[in-house]
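Other chains dropped; remaining ones untouched in position.
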Amino acid sequence: MSSSIGTVVKCSVFGESHGEAIGCVLDGLPAGEPIDMEEIYLQMGRRTPGFDRTSTPRKESDTPHILSGMLDGRTTGAPLAVIIKNENVRSKDYGNIMSMPRPGHADYTAHVRYDGYNDVRGGGHFSGRLTAALVFAGAVCRQILRRRGISIGGHVLEIHGVRDLELDPVNVDSKLLEDLASRRFAVIDKAAEEKMRGEIEAARKGQDSVGGIIEAAAVGLPAGIGSPMFDGIENRLAAALFGIPAIKGIEFGAGFGFAKMRGSEANDPFEFTKGGEVVTTSNNNGGILGGITSGMPVILRVVVKPTSSISLPQRTIDLVTGKNAELEVHGRHDPCIVPRALPVVESVMALTLLDILETEARIKG
Amino acid sequence: MSSSIGTVVKCSVFGESHGEAIGCVLDGLPAGEPIDMEEIYLQMGRRTPGFDRTSTPRKESDTPHILSGMLDGRTTGAPLAVIIKNENVRSKDYGNIMSMPRPGHADYTAHVRYDGYNDVRGGGHFSGRLTAALVFAGAVCRQILRRRGISIGGHVLEIHGVRDLELDPVNVDSKLLEDLASRRFAVIDKAAEEKMRGEIEAARKGQDSVGGIIEAAAVGLPAGIGSPMFDGIENRLAAALFGIPAIKGIEFGAGFGFAKMRGSEANDPFEFTKGGEVVTTSNNNGGILGGITSGMPVILRVVVKPTSSISLPQRTIDLVTGKNAELEVHGRHDPCIVPRALPVVESVMALTLLDILETEARIKG
Amino acid sequence: MSSSIGTVVKCSVFGESHGEAIGCVLDGLPAGEPIDMEEIYLQMGRRTPGFDRTSTPRKESDTPHILSGMLDGRTTGAPLAVIIKNENVRSKDYGNIMSMPRPGHADYTAHVRYDGYNDVRGGGHFSGRLTAALVFAGAVCRQILRRRGISIGGHVLEIHGVRDLELDPVNVDSKLLEDLASRRFAVIDKAAEEKMRGEIEAARKGQDSVGGIIEAAAVGLPAGIGSPMFDGIENRLAAALFGIPAIKGIEFGAGFGFAKMRGSEANDPFEFTKGGEVVTTSNNNGGILGGITSGMPVILRVVVKPTSSISLPQRTIDLVTGKNAELEVHGRHDPCIVPRALPVVESVMALTLLDILETEARIKG
């Protein structure tokens, strides 16, 4: 595994779905930053399943327990370690013998990669459960960023073809993002939300699942952050966001829509505001030009594949018998993880952007 | 800047569009690998403009000159440094005073990032010219990978809405990929190619440009390569590919198409072949499950935005006068860089995959 | 802080002396490695103080509690996280207001570095206590290395001028090293040990402390490991070993003794053994030539400065009053930490060498 990331602000994630605890170590945080635990609980709550029919009934209390790196409510500059106990674990749902790898999961590839020694119970270290640690990390970083004028938030843009309104790439502001970032199933258009819930419910009833798209933004980043060619904003965000299970694509600004554009439409014209600030009148580039922030909102979209765990019978192989087989997975599945993945995406953005800012601190001065 | 990438096989890229030379240092290559210069010339030729109306008439001879790391036609294990002289440079097309930043370019963001000291002539280090060094690096890595049974190739999937046939994600093989990887404007469907050329010509005539999508694949990778959470195949390929100018999105396998799928469609069923090999009967996951190769073809798509350089008048700002302004850029522009970006994408894939393989060498046995 | 190290096998250390727990995350360990907890307890016991008069009477039970990464006694390939609870903490010995920085400690420099927010109680993250996590990590890596034929061990070479016999750089073998690595106050020459104990006791009585030198070796490393210029064996071992508090110098082979030598003495002649193996008849280079292992024992020495904590009155400053002051630190101090630092040195060597071997795995094959 290589579950560590970061240059100055580093995050090392650990844990397995059915182990004793998961957690992470945040190394390189600036010292003296006050940390509001209530906000951390709120963010972690957004990821927690079990609140309605859109997610698995498995209850996860997700209480983070900080072991080091904080004193009197502030960061000390030393590594901040947190553990989150695994509760409500029903290991009998699974065993540690990888017999029939679940389609769409990492079961088979991990089996090969780790010579059969990986913990397969509940997906082990590949479980979406691990994202709780990322949300913790992001909830810490988000607070530090906010004090520097940076807000991050997002919404469920699409579920199984049902689409929300897009964020306004020019005018999206911290107020909207902070509001979205406090919600559990953040959709802008109420009507779309209803239809999305309908799609999820239909999938649940069909013992199936659905995928979707998350759109997220960061506002308040100064122009001039990012180090191309390989430590540009896009490189760094993409490298981190693909660490979230089920993410299979990412696009910035107009993204894949650029393929249908001409340069005259795609190029964002520069303009001085009345206050003398430099802006662009459109923001197809998603706030990033040449890998460097332009000062406009950073806009990205990631696609989340349908939950691989479904109760419908599926064709697979039996590694023990060496024969083709049919698999029925019973247990508690999310018919759609997109809403729960949303705070994870925002969190990984926060972690990555804080790392970039700390690494390039001289520039901001 | 941060124009270096890699863990074991590292690449450090240098140069500016109107400087004396560009190039790169490839550090950490395995020793004793024979390098065929003809293949390098061929690959670099695929990126070179000036061969037809789809690209800029600026001629670049692009002759790589190796300074170190090779002896008697083989790698020595020491860093392989190459320089490519800049010829046919017409610096009078530009000056080094950043007056009017070109929309869509890094001019403004680099100006802020580098306090106005960056070389703006021809885009400086941000120029697409720099990708010649990446193609060199990729052409070296590609040969090493091929001897390990791995082939990489791709095609222009879409230009301004005109779409080629997609690669067959299950059956794409080295023969097709090697063929595509030897062509200058690689499109599978001849009819689509003609229409694409029409779109490019129309853009050229309109002093405009068009964007598109590149689809590429790697076959022959063994199952079990990649180190999630953050050094998985997707993390690593995305981090590297966003180093190519104009790339604004990436997706693996079904990618953004997953948003419209159900799990029962999306999950790729496993199957034993008659020979006892493990395959999946579909390949929506693009050969990657949980960040680890499944042994199926690795399939990805990247979107290339329309060339930012267009001759049409554009609104921008004048940093010298502090006023809004109109910009007309004369000079030699590519109406479409998608075909030229294709070998660059393949090259960055080759560089990244070789690095991953060398870093995880123990796994391969 | 930047308490993480490693390329493939990574270690992220966390905790503070008077916090709830310390620990580390070992990311990138090979999967399927059986881990003997008894050996871990033994190694951690070697570092634990309180067994005799040479160390602080503070009792540390040092029981490692593994949270993840192991199943059925074997590594899973996922990050191995461990916590070690802090017990017997007497925070009233200290407060968190940095008033008078202790000479020789990081109190003042950390105060500046972390803007006064670092946990100063017991030295916080700078405490020698943190080395318990390193010994845990090393005890894991040491077992994996041993199965590959590699043994690591060392001894107290010097304390306050009293010197043990040196290891024979040509003939030191795994038997001796494993024996030394199981002992609590490992000295080869019993007479020297007695004198050393006398020096420590004299320092203790004088409310003072003494420094010394640790000599350690690794045998069984194949020739051809290491990647110069900057990832050679010496670069990597030195970078890691200076992470141990109080280490102020390192030398390999003849080390500083080379300054008094001629080339004809210093150069180690090569020779074929009767079995056709390549050896050197002397080993002034400490098993490393050009940063790469020669197959001979890797020999190094590190100097440990006298424990900074002493009870004698010392001149310092008062950061609160802004005046010069005199400091008397009462509490429990080690008059000599050299014997306790020995397993830490061996552990950091094990961690570093395993990382190098895993990173360069292809070579060994």
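What to note about this one:
Chains here go by letter, A, B and C, matching the order in which they are written, and residues are numbered from 1 within each.
Assume a residue touches a chain if its C-beta (ideal position, glycine included) is under 8 Å from a C-beta of that chain, and two chains touch if they have at least 3 such contacts.
A quick note: this is a predicted structure, and the numbers were derived from the prediction, not measured.
Of the identical protein chains in this complex, 3 are displayed in place, while the full assembly in this structure file contains 4 copies of the same sequence.
As a convention for this text, only the chains that are shown with their structure count from here on.
At the interface between chain B and chain C, two copies of one sequence, more than half of the residue numbers in use are shared by both copies.
Between the CA-based centres of chain A and chain B the separation comes to 26 Å, rounded to the whole angstrom.
For the pair chain A and chain C, the distance between mean C-alpha positions equals 38 Å. Per-chain Cα centroids separate chain B from chain C by 45 Å.
Of all residues in chain C, those that touch two or more other chains are 8, 28. Those residues of chain C whose C-beta lies close enough to touch chain B in the complex are 7-8, 28, 30, 227, 358-362, 365.
Across the complex, chain A is touched by residues 1-5, 13, 101-106, 108-110, 112-113, 125-126, 130, 158-161, 203, 206, 208-213, 223-232, 234-236, 238-240, 242-243, 245, 247-256, 258-272, 276, 278, 280-281, 284-286, 288-294, 303-310, 312, 314-317, 322-324, 363 of chain B. Remark: chain A residues 1-4, 8, 10, 12-16, 19-23, 25, 27-28, 31-32, 67-69, 71-72, 74-81, 83, 96, 110, 113-119, 124-125 touch chain C in the complex.
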